[in-house]
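Every protein chain except one is present and positioned as in the full complex.
Moving on, here comes subunit A:
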Amino acid sequence: MRYALLVQGAPYSQQASHSALRFARAVVTRGHTLDSVFFYHDGVYNAARLAAPPQDEPHLPDAWSELHEQYATALLVCIASALRRGLLDEREAARHGKMGHSLKSPFELTGLGQLIDLGQRCDRLVTFSP
């Protein structure tokens, strides 16, 4: 089955993204396809390039990146939610005259249309909200 996830909770302050990650791993372990994870609302903080959690806690941005590397899951970040919260890729940083970029690769900025598209394209779209 082809899955997509919608993640709307901030990492470390809410359980939502931690649960989403566990669900994501279960999906691929069972042999299903995890097409994409869409980060919306405070969920966009999962894509923070500069996140530096304590070593004895899960590193969510790294964990999502590993999922992408192993299973080619697209990590899609709502651009409107991200820019408001200071998460910019190199292109947006240049466009807004910012000194550095803060969006981790391979997360990519995209529009809400991608979320709607996932809902149409995938068998299941599962939401993780705080």
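By our rule, a contact is a pair of C-beta atoms (placed from the backbone, for glycine too) under 8 Å apart; a residue touches a chain by one contact, two chains touch by 3 or more; residues count from 1.
The rule is simple: contacts and distances are computed from a predicted model.
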Query = Which of "Fumarate reductase subunit C", "Sugar ABC transporter ATP-binding protein", "tRNA 2-thiouridine synthesizing protein C" or "Alpha-D-ribose 1-methylphosphonate 5-phosphate C-P lyase" is the UniProt protein name of the chain not shown?
reply = "tRNA 2-thiouridine synthesizing protein C"
Remark   = Considering the complete complex, of A:R2, A:R25 or A:H41, the missing chain is touched by A:H41
Candidate in contact with the missing chain, chosen from A:L34, A:L60 or A:L115 = A:L115
Inquiry  = Touch as defined at the start, partner being the missing chain; which of A:M1, A:A80 or A:A94 qualifies?
reply    = A:A80
Residue numbers in subunit A that touch the chain omitted from display = 6, 40-41, 80-81, 111-113, 115-117, 119-120, 125, 127, 129
